[in-house]
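Note that one protein chain is taken out, while the other chains of the complex remain in position.
Chain nomenclature is as follows: A, B and C, assigned in order of appearance, with residue numbering initiated at 1 for each chain independently.
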Amino acid sequence: MLGLKKADLRLFLIVVGLVVFAPFLLNPFPESVGMAQFNAGYPDLMQKLVIFGIFAVGYNILFGLTGYLSFGHAAFLGVGSYSGVWMMKLLTMNVIPALIVSVIAAGLFSLLIGYVSLRRTGIYFSILTLAFAQMCYSLAYSVLTPITGGETGLTLSLSDPRILGAAQAADGNIPAAHIFGLGMGESAELVLGDWSFTFNVGYYLSGIVMLVAFYLAIRLFRSPFGLMLRAIKSNQTRMSYTGLNPRPYALAAFVISGMYAGLAGGLMVAMDPLAGAERMLWTASGEVVLMTILGGAGTLIGPILGAGVIVYLESIISTINSSVLHGWFNALPDWLENTLVNIMYPFVGSGWHLTLGLVFMLVVIFLPGGIVEGGKRIAGVFKRNRAEPSGDIKKSAEPGE
Amino acid sequence: MEAIILQILNGLDKGSAYALIALGLTLIFGTLGVVNFAHGALFMMGAFVAVTLKRVLSISFDTIDETRIDFLGNPMVVSTPYVEVWFGPSVGGTIIDWAVPLAVIVAIPIMALIGIIMERGLIRHFYKRPHADQILVTFGLAIVLQEIIKAFYGANPIPTPSPEAFIGSYDFGVLLGFDPFSIMYPYWRLVYFGFAAVIIGAVFAFLRFTTFGMVVRAGMEDREMVGLLGIDIDRRFVIMFAIAAVVAGLAGVMYAPILSPNYHMGMDFLVLSFVVVVVGGMGSLPGAVAAGFLLGVLQSFASMSEIIELVPGINQVVIYLVAVIVLLIRPRGLLGRKGVMED
Amino acid sequence: MGILEVKGLNKRFGGLQALGDVNLEVQESTCHAIIGPNGAGKSTLLNCLVGKLMPDSGTVMFQGKDVLGCKPHEINQMGISRVFQTPEIFADQTVLENVLIPCFAGRDGSFRMRAFESIGSEVDIISQAEEMLREVGMHKKTDMLAGSLSRGDKRRLEMAMSLVQQPKLLLLDEPTAGMSRADTNNTIGLLKEIRTSRNITMAIIEHDMHVVFSLADVITVLAQGKILVEDIPENIKGHPKVREAYLGDAEV
Partner (left out) sequence: MSKGNFTRRSMLMASATTGAALAMPTIFSSAVWADGHTGFTNAPGDSSVTLGFNVPQTGAYADEGADELRAFRLAVAHLNGEGDGGMLNTFSSTVLDGTGIMGRRVEYVTGDTQTASDAARSSARSMIERDGAIMISGGSSSGVAVAVQSLCQDAGVIFMAGLTHANDTTGKDMRANGFRHFFNTEMTGRALAPILEGLYGTDRKVYHLTADYNWGWSQERSIRAYTEGLGWETINSVLTPVGAGDFSSYLTPVANSGADVLILNHYGGDMVNSLTQAVQFGLRDMQANGKNFEIVVPLFSRLMARGAGSAIANIHGSTNWHWSLQDAGSQAFVRSFGTEYGFPPSQAAHTCYVQTLLYADAVTRGGSFNPCAVVEALEGFEFDGMGNGPTLYRADDHQCFKDVLVVRGKENPENEYDLLEIVEVTPRADVTYPVDHPDFAEGQLGTCNPGA
């Protein structure tokens, strides 16, 4: 079905299920308990989870398959975002043209950068991409402010010359982004006892786009083209003496991953119409590398998992403050409560960077293959013990590669 | 002309810092084959050794001065550093004043120790791992280190002035036959440049004239060969790593008066230093030093208002632009050798 | 006319004359060996033939077409395949995939985006690859990672990767270097078999005289970048010039 092998199809269906039921899966805790802090089922976070999933899936096509470590992919995301906002400023608040133009603009831009950077390999390639991305960031932040909005970011205003659509909504405000009249911010709410689940239009649009992107990535992985990309990582010398020209293959992978990044950037502004220069910073590029490696570079599902974990950590851990911590432990005796809060405090809230740093040191040290490898190991233990094959991690990890 | 001389001085100064960091990076890369993204953090920690020493020397006891009041109207708490009590206010004051130069001495064992712990505890497990893994794990380490520093010292820059004796500027104008006051340059920056020159010279001399250094250089040429000779590479790796850490740390200590230390200064320098190393040629020590000074000077020139007017934004991107051009014309960097980091 | 014609090839590295006016003609369906002491210029010659090095002067014609200035992959697409001294294979991929890659290269050329077709549906290509693996006796190892193979198997795999392209000329760079006597004999057997079954033109660079005399139809002796003599094996064996050239060399 869908031109996929059975294992791939199962993996794809699992991801479809995760995306569709995310509003439930991410809101496991009732509103009133302290653990509700860990709920992630609100539109902003759900949208980010899938959008960064797209970004990482695309990055994996370059890094996971060809082994080219780019430190500049955030620039393509930024270009996608900027062109998306410009489409909304100039043409229409319908997000479809914005998305299309984002992908095209990022594709063209990555063609240019890729053409130059791919003349070199190894760390030289990495530094070239880093240099290009840093240039983009610096210029976007300062000199190019008329195009990029500079420090503030590019945003909509009440005086935009929108050709197909009004500059102002009926209530005198900036109109909202929509897809054929369905606003990105609109949600349906389902309340079940103490739980409340949000079904957001923007999230489901992003989710569908992500599923399409993921599906295309699976096809690409299993295609002759994907085979050639892996050959680049494996042995470029052999490749050229086998009559294959590695450069256009690598460039194609670079551009495709750039287009994925542009798509992610376009979706970001479709969900929230502001494009800031910081999303082009080299640390933002570093983040997508982390997502890919944390999940498992070169595997299908890895980047999605990696993106999920990092986006989730960033959003949830950074909002835990000391009063929240005290809230969790206030049932305990005072001295124990204070000790626990003091131990945990440096790792949450403003200290979430510390947690992030530690997490990925641990992953790189102990789990070089990322979450997918971890899942495989756990699965291995289960198999050896002849236990019931169960557990979500195993399910999602198994068909990874 | 004066303006050009001044910008060359600025460039040499900036270049000194780049060169010192890049030198350590290259040493680690050349001998250990490790791409160390935590190297900037070592620079930053060096600067914080200076900050810490100053604080330690200023450890005080509090007395309450009833004659004065604090901002809430309560009696003022006055603190007197113990050093001033022990050695008298003038000698004690001088010791505190000289905290930064003193920190150089303190920093050597501390940074060496940090280097050894890093190498033994983490880096050595990554010799055989792909460069991407090395980059990631050291990047993670860099984040952890800077967050720890932030937790202790806060996010704001901490002023760490040079000793009183070095405050003020030297007038090159007269020396070079220009008008007086036309080329003024702060003493401490001149000291920094001299200090960097000494360190760079010492590292090169060490590699050139000691047996240890020769083995290391041979190792940079051909690691397998040296391994086959039955030389205990492991121990030398630790020492090399410690040396690189000390070089970065000292660069940081002495830089503290120029740039008030903050927790993210390491990251700020890291990216530039990597560009420097790559422009110089991965694994080439002279390349790293030369590229450091070259990029420092170029950056200074690009910051001149005449140039910015000509090419807006050039001051922000000049280093990256040079890197792109150099790498496209000379694939292995200025003095790079074949076959290094090209997998 | 030979399938490969080299005329007046010169290459200098600084002060060293690596190749001096080398003329060579490889006849179709023969096995042409190039021997010579260390530093004779054998590897330089080979690298000029496959596009890795650009000679200072001279021409290299393959089937009447100029090869010089072409990139390695273009030369391969013309029908020249190369086997390396240490087997160059796609270590991270399976044995089958290793052979699939040249199959696709043969059918689709040096670059073609087939990003949405599934490999699984390329039945012809897969059976072609499997057949080739059977021919070199590796059909039971198709799912193994190529990197985990023994050295001998890696050599077989590399050979399979070259042969599946049905090259017009197969260049072998010391195919038995570092091999045990038994492995060497196996390789010789394999090469002989290929010659009889496929009638492929071969050019072989080799140190090992045993290999050379087992396989070669014509031998060219290279010394200090110049061609010393070219003849059939029987005449080379006792040739005084060859002895002279090899005298300083311990590996006679």
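As a working rule, a residue touches a chain if its C-beta (ideal position, glycine included) is under 8 Å from a C-beta of that chain, and two chains touch if they have at least 3 such contacts.
Remember, predicted model here, so these are calculated numbers, not experimental data.
Engineer: Which of the visible chains would the unseen chain be in contact with across the whole complex?
Structural biologist: Result for the missing chain's touching partners among shown chains: A, B.
Engineer: Sort through A:L112, A:I147 or A:A188 and give me the one touching the missing partner chain.
Structural biologist: Looking across A:L112, A:I147 or A:A188, the contact with the absent chain belongs to A:A188.
Engineer: Kindly note down the residues of chain B that lie in touch with the hidden chain.
Structural biologist: With respect to the unshown chain, the touching residues of chain B are 2-3, 6-7, 9-11, 13-14, 68, 70-72, 76, 150, 154-159, 161, 167-169, 181-182, 184-186, 188-189, 257-260, 262, 264-265, 268, 299-301, 303-305, 308, 315-316.
Engineer: In the complete complex, the non-displayed chain touches which residues of chain A?
Structural biologist: 24, 39, 42-45, 48, 138, 141-143, 145, 150-153, 155-159, 168, 171-174, 176, 182-183, 185-192, 196-199, 201, 272, 274, 276, 278-279, 315, 318-319, 321, 349-350, 352-353, 390
One rule holds for everything that comes next: only the chains that are shown with their structure count from here on.
Engineer: Moving only to chains each one touches, count the minimum steps from chain B until you reach chain C.
Structural biologist: 2
Engineer: Among the chains, which one keeps its Cα centre farthest from the Cα centre of chain A?
Structural biologist: The chain lying farthest from chain A is C.
Engineer: What whole-number Å value describes the gap between the mean CA coordinates of chain B and chain C?
Structural biologist: 52
Engineer: I'd like the Å distance between the centres of chain A and chain B, where a centre is the mean of that chain's Cα atoms.
Structural biologist: Comparing mean C-alpha positions, chain B is 35 Å from chain A.
Engineer: Under the definition above, what is the set of chain C residues touching chain A in their complex?
Structural biologist: Chain C residues touching chain A: 50, 71-73, 76-77, 81-82, 84, 88-93, 97, 100-102, 104-106, 108-120, 122, 161, 165.
Engineer: Can you check the complex and tell me which residues of chain B touch chain A?
Structural biologist: 35, 122, 125, 129, 131-133, 135-137, 139-144, 147-148, 151, 267, 271, 274-275, 278, 282, 312-313, 316-317, 319-321, 323-324, 327-328, 331-333, 341-343
Engineer: So in the complex, which bits of chain A are touching chain C?
Structural biologist: 3-5, 216, 219-220, 222-228, 230-231, 233-235, 237-246, 248-249, 252, 256
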